[in-house]
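Heads up, one of the protein chains got dropped from this complex, but the rest are sitting where they should.
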Amino acid sequence: MKVFVNNKEYSAEPEDTIIELCDKIGVHIPRFCYHKHLSVVASCRMCLVDIEGVKHSQPACSTPLREDMRISTKSEKTKVAQKSSMEFLLINHPLDCPICDQAGECELQDISLEHGDDHSRYMQFKRVVIDKDISPLISTDMTRCIHCSRCVRFGEEISNVKELGLLNRGEDMKIDVFIESSVSSELSGNMIDLCPVGALNNKPYRYTARTWDLRQICGISPHDCIGSNINYHTYNNKIVRAVPSENPDINQTWLSDRDRFGYEGIYSEDRIKKSQMRVDGKLVEIDFDSIPSQVNNLINNNIKKHGKEKIGCLISGQSTSEELFMFQKIFKGLGVSNIDHRTKESNFDYQKNYPLMPSLGCNLKDLDEYENIILIGVNIKTEYPVLSIRLNLATKNKTRVHSFNFKSLDENFDLHCKKIIDHSNIESFLNINNIELDQGKTLIIIGPSVSRSPNQSNILKSISKFSLLIDAKIGFLTESCNSTSGWLLGNVPHRELGGNQSSIIGKNSYQMITNKLPSYILYNLDPEFDFFDKSLVENALESSECNIFFTSYITPMIEKYAHIIIPITTFAEADGSYINIEGTYQTFRPIVQPSKNIYEGWSILNKILKLNNLGDYSVTNIRDELKKSLEGLDFNIPNIDMSNINTSPYIENKISKESYRETNQTDLIVRRSESLNQATKIKNKLSYKNMNNEFKKSHIDITK
Amino acid sequence: MINKLCTETFGLKNPDSLKTYMDKQGYQAWKNIIIEQTPKSKIIEKIKESGLRGKGGAGFLTGLKWSFIPLLDGQKYLVCNSDESEPGTCKDRDILRYNPHSIIEGMLIASYAIGASVAYNYLRGEFIDEQWKVFNHALSEAYNAKLIGKNILSSNITIDIHALIGAGAYIVGEETAMLESIEGKRGMPRIKPPFPAIKGLYGKPTIINNTETLASIPKIMLNKPGWYKSLGVNDTEGMKIFSMSGHVNNPGNFEIALGTPFSELLNLAGGMWNGKNIKAVIPGGSSVPVVKGDIMMQVNMDYDSISEAGSMLGSGGVIVMDESTCMVSVLQRISRFYYSESCGQCTPCREGTGWLYKILTHIILGKGTQNDLHQLERIATQIEGHCICALGDAAAMPVRSFLKNFWSEFEYYVDKKESMVS
Partner (left out) sequence: MNPEFIINEELGKLISNVVKKFPSDKKRSAVIESLLILQHHNNGYVTKNIIKALSDYLSVSEIDIYEVATFYTMINIDPVGRNVISVCNNISCMLRGSDEILSHIEDKLKIKVGESTKDNKFYLKDEIECLAACNGGPMMQVNHKNYENLTLEKVDEILESVNDK
């Protein structure tokens, strides 16, 4: 189809609207209510454009293209129309840009500079809206609201949790929550991004900096295996804010609140500032210089003294691929096989039959191609909020989602069916008669609650059999953001780098802990929270002779049982990379510089490696080797067969069955984010009575 | 004989009862259709041929509207718009309470013609006492007589009619806002296209007609082709109810031939109140442009003549104002209405209606300036044609026409800080 924009000819898709075409060809049209991921309401009237032969200017966002349509985005008529919309919007909008957080990135400010009148006819009448405290994450300044309803539509259409509504009508219209409730969904922060003005703002960030003073560096979310792309904004070498970085294949333009506010955890008070060693039963700070050799001596002495099979090496799946690579390089190099990253698990009969690595089995953006998705042991809403957006859209398309969980859990998308499964009779439960499937493709997604189950091998076996019966594909969602690397890079006791079988099979994490070894190395783990059972870990650490902790945080147990503590960087202070659950390898640079006595984890490990003459790496080298071992890997594993798992019988209550992950407790950084902890507290209180002062002084009569 | 379509039972004993209606050949048209199994297309053709125009305000050709409905099978809906809220208009209310069966029969015929098995009559909330009760009673009478419901008169045809009640919102009278309201949402107009005939209630093809439009259907169907057209006088066609209000001796509803001179209509309404002189007339509900009295006296009550006089026939709410009327106050009152009834989604309407009202109030309080008058004009122009629904225009048109026709009176007010007439 042929159309003309500003007298230039373009060919266009017949279903497109004017704005869609103009966005494609790079002709700018101002807009407030239009957003490419939201439904079109055409209410702000900022995008009015002049169309030849049409009396009044028409909204570009809702007007479909016609053959031979002649659109002018620059004519006098267009200008006048846009100018008047701007003027109407400014009537009731405070002109307080100097104190508004949005200044510098305010669409209203930008557009009014471009399209508005410089002088104001906005008389003495200004609407004042009283503000309420609706969330610890979002601050409101509703007098600035221009009623574009993007935030409301986000709740209705994207997160499927409608918390903000449009109340009243006409000029009294306002955006608000239901009486005495709050905004607490796992995706609420996106409304901050969607708000084109300064009405919904990032509360923790409030007044910390002006936008033009910020530096922006792109990072990858370390809080789940989706790998959302994030732009971190820093001010004076400190992260002050996080916003989504658009990646159509991964997070689109969205972030979970966990991704957005999790970084606060790196500024937690229990961050370790300097290396420490136990001298005469007491921890004392020491300089870093001697640390690599001290640690190396401890490791080698222990190996000598007790044997290679008596040292337990545990690393978190939250670690970067570089760290995971170096970790196994050292210990496998020293002949140690007791390596594991699966610290939350307790049943490992399955491991031999497990695929090379956990994978979703398809690309994130292709989930909507499945007619049926069966979720087993996972709560997408709280554990993978960004993924819930994809599933929501998929269910609105054609996908039927079934949720099988160990307890009743709600999702923020339509569930075709929800069933509660019992650990002990999983096999009979996963029965073809127990499920009503649509014709077409089926994907079973296995979540972390399965891996945390005391009989996970049983469950995996049953699922595998079931998948063969119903001709379904199997995919995984993992505990940690980089579990995939954990598997692929040999941080398991039975496989080497790249997934080859080991000749000697070491102890898995459960065996390491329950066997009370004489020495342990814990890398990037909170002993209190990152294991299947806190008390077993405590027993193990207590009875061991030597506990080496590589960690960013000090915890009571570390303080009590550590022989040496090596502070390491978090994701934000180091070069790193993660492999997400669809197999995308994403690297990132340090966002801020670590403080004085803290070094990048991989580089400390490298020093130890060097001392053992096992190699010497730079980030580039690591990545080269890493990529080599990933080469040719297909994350789209066609059929996973775990039906031959040799399982031991299920023993009730072997360890605790607490297996669901709280959204803001999933890793050691979010656990320490103050704002997220506040949010959790409020959510658990359910009804949110305004925390601070209920009423805020509002702008009154600007002209006075 | 005076021909009557919607008002035939008015003034009779028990005007709303089924019996009264039946005595006047009520439901005959419907029964004929059932018995003859009249093809749908034939009904639509007949309505098209009659030239019947919608009585809700826009005057769109009813038969043409019906013909937009897709022929495919599937759920379709008919909605009768009894939200009557345009200031100056009070005709549907009388049809609802004095001739409810004509609405029901009209709805049945329309539903049949467009293939809808469910029809809703949406009454404005303020009708909850009298009209709501009367209409519901009429519905149950018709159900009991097997004229509606399943298997109507043993014909295998099923059409259900339900009465719905609003809760106070003028904007719900706009057809797509009404659909939103029926879906249980805020009454906010939708963007068009898609038009309701393609994607309406619950996303299904839907026809929305005004109460008077639907109540006119039975008589048109009962008579020969050409009959309805022939009712008009002075080269026009058809009938219309006009609600006469304001400064007339006998305010009321008058169903008259289109084309009747305004002066005759004024006589029907008993002439000017207290014998004063006529100053101005709003001929089609408060949203249409005002016309000066002397010009109005030359106008015939039909679409073309009124439009030549610079206004619109609209909903037929004729508001007559005598020489004692302060045009500034009247405009302020009209603006207040649109300001408080704007649904609020479109920027120009939400902000502009408020601005208009506030400036006018400013003027009434004696604080206005010449500049404010120009400002009013400018704002009205900025609203016009730039909104989703016609409420924006409805707010703007009176402002422009009042200023145009009575500029000196407004000028006087801002200069002298008081009304020219008081």
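Per-chain numbering from 1; labels A and B assigned in written order.
The rule we apply is simple: contacts are C-beta pairs under 8 Å (C-beta built on N, C-alpha and C of every residue); 3 or more make two chains touch, one makes a residue touch a chain.
Source: prediction; values computed, not measured.
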Quiz prompt | Of B:Ile34, B:Met244 or B:Ile306, the one touching the omitted chain in the full complex | solution = B:Met244
Quiz item: If the hidden chain were put back, which of A:Val129, A:Leu164, A:Met277 or A:Ile645 would touch it?
Solution: A:Leu164
Practice problem: Looking beyond the chains shown, say which of B:Glu175, B:Glu341 or B:Glu409 touches the absent one. | Solution: B:Glu341
Quiz item: Which of these, B:Glu130, B:Asp235, B:Glu323 or B:Asp415, touches the one chain of the complex that we don't see?
Solution: B:Glu130
Quiz prompt | Contact partner of the left-out chain, one of B:Leu64, B:Ala145 or B:Leu164 | solution = B:Leu164
Self-check item: Those residues of subunit B which, in the complete complex, touch the missing chain
Solution: 84-90, 92-93, 120, 124-130, 162, 164-170, 181-187, 202, 243-247, 251-253, 282, 286, 317, 319, 321, 325, 329-330, 333-334, 336-337, 340-341, 343
Exercise. Spell out the interface residues on subunit A facing the chain that's missing from view.
Key: 162-169, 177-181
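Keep in mind that, in the parts below, only the chains that are shown with their structure count from here on.
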Quiz prompt | In the complex with subunit A, residue positions of subunit B that touch it | solution = 169, 171, 186, 191, 193, 339-348, 350-355, 358-359, 375, 382, 384-388
Quiz item: How about subunit A: which of its residues touch subunit B in the complex?
Solution: 40-46, 48, 55-57, 62, 64, 81, 84-85, 87-89, 91-92, 121, 123, 125, 146-147, 149, 166, 168-173
